[in-house]
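I am attaching a structure below and will ask some questions about it afterwards.
Shown here: the complex without one of its protein chains, the others still in place.
Showing subunit A:
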Amino acid sequence: MPQKKSTLTRRELLLRSVAAGGAFVVGAGYVADSDAAWAMEVEHLQPKTMATLIQMARDIYPHDHLADEFYAAAVKAYDSEDAKDAIEAGIAALNAAATGKGFGSYIDTQWERDRVDILRGMENSPFFQTVRGGLVTGLYNQKAVWPLFGYEGESFSKGGYIDRGFDDINWI
């Protein structure tokens, strides 16, 4: 999960940041939710690149009941020395594709269907496939998202479901 940025108050954060487009604001070295509910430091990527990557992650696996912080956590590992060149290049290509379709940038493309259209155009690129493939575990293997889908995870520590509703269905 992204760190809550302790050195900045929400107010300061909002004052010092600029809108990155979409639901994000960026400042020097960080990306935050536009309501500053969370913020994430970025060391290697440009903050706007990270904001775009988070938006891309949501557009690939959109779940309206999942907050941005889960998508941010899912792609956080790309903020590394090793990954940064490939990610900057991939996001640049994504922005170029958006511009080619008449939008300012990917993250400034307001309708999801237009962003998805841009993604479809690069679906077979190694960049897209890497990001999508990584999200399968990066997003859905976060224990914090499991309850949001109703999934209960391990049950051994609670003695299984033998006395806790393995057969409690009441509508069939």
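List of remarks:
Convention: contacts are C-beta pairs under 8 Å (C-beta built on N, C-alpha and C of every residue); 3 or more make two chains touch, one makes a residue touch a chain; residues count from 1.
Everything that follows uses one rule, which is that contacts and distances are computed from a predicted model.
The listed choices are "Response regulator", "RNA polymerase sigma factor", "Fructose dehydrogenase large subunit" or "Oligopeptide transport ATP-binding protein OppD"; the UniProt protein name belonging to the chain that is not shown reads "Fructose dehydrogenase large subunit". Even with one chain removed from view, subunit A keeps its contact list with that chain: residues 59-63, 65, 116, 132, 136-137, 139-141, 145-146, 149-156, 159-162, 164-169, 171-172.
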